[in-house]
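Below is a slice of the complex: some chains, not all, each in place.
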Amino acid sequence: MRRTGRLEALSDGVFGFAITLLVLDLVVPVTRQSEQHLIRALGDQWPGYLGYVVSFASIGALWLGHNAITEYLDHADTTLLRLNLLLLLLVAFLPFPTRLVAEYVHVTTAGAERVAVTFYGLTLLIAAALLSLFWRYALHARLVRLDAGDEEITLLTQRLTPGLGAYVLLIIVG
Amino acid sequence: MRRTGRLEALSDGVFGFAITLLVLDLVVPVTRQSEQHLIRALGDQWPGYLGYVVSFASIGALWLGHNAITEYLDHADTTLLRLNLLLLLLVAFLPFPTRLVAEYVHVTTAGAERVAVTFYGLTLLIAAALLSLFWRYALHARLVRLDAGDEEITLLTQRLTPGLGAYVLLIIVG
């Protein structure tokens, strides 16, 4: 039987690092420019800003789900810690496909853009599936607090599942 | 009803990461130089040091406000967690406009410098506004500890508000 404190601390560290990583990709226009050119140069970076916001939204959504789950955890076991590490592997990986989408979002050859979006969607899909698995395992191994109401648990299970369908749809459309 | 432990842990991770990020921009003069040249080369980097200190001061001030708020929180709800993520998005973004100011602070064409300072001020303004909103929402949704004195609460509300006016002024002057 393990306490959940360090599972949460490591997760918050990885989520926090991954969520802020994309700001490193935003480049300050180096050639000393005039007022007009600087404004335009900053504006031309919109795919970078978009990537930053999209990444923040996806990782933030996963964090909200993760946070909701740990609220119900009473304790952890080794398998849950391993599942959590697997989930964190995907979370920490997300900045890479996000950067890919930001790079290819305004490319005219629609094919390359589709590849980038599919790659991003697939990563997000696997991360969401692992989050759902994380929760189902905790339920199955009876790691959930005894005072948690059945309704709340069912609600959380549902909230974590439909995400899957949405992502599958998004990839097919993509 | 959510505990506030993970909200605080994620925030401290993001604040800590954002606050130290600018040290990466300081460049070691690579050409092996003589004593005199090295001292001058280190001195010429003053906009970098300034950017580092300014960024530390702004993010530190936001952290002090955030810390003051969480002292009064009894618990959190999903909306508060979302507002917190939005605030962190701005906090983690701050190193970028700071770098912009450091790059353009000694440019003779005053126009470009004004663009950089305005961009920085605007980011800080939105972050401060979100921090104020974060606190007001917590008050409105009755997430604050019951034993918190009315006077203390009014004082904190005031302390978080005038910042707005100051930033608006700074932008107009800028």
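A few notes on this one:
The first chain written gets the first letter, and so on, giving A and B; residue counts start at 1 in each chain.
Here is the rule we use: a residue touches a chain if its C-beta (ideal position, glycine included) is under 8 Å from a C-beta of that chain, and two chains touch if they have at least 3 such contacts.
These numbers come from a predicted model, not from an experiment.
This homomeric assembly is drawn with 2 chains in place; in total, the structure file defines 4 copies of the chain.
Convention: only the chains that are shown with their structure count from here on.
For this pair, subunit A with subunit B, the centres built from the Cα atoms lie 24 Å apart.
Taken in their complex, subunit B has these residues touching subunit A: 2-3, 5-7, 9-10, 12-14, 16-18, 21, 24, 78, 81-82, 85, 88-89, 92-93, 95-96, 99-100, 103-104, 107, 109, 111-112, 114-116, 119.
Across the interface of their complex, subunit B is touched by residues 8-9, 12-13, 15-17, 19-20, 23-24, 26, 28, 30, 32-39, 42, 52-53, 56, 60, 63-64, 67-68, 70-71 of subunit A.
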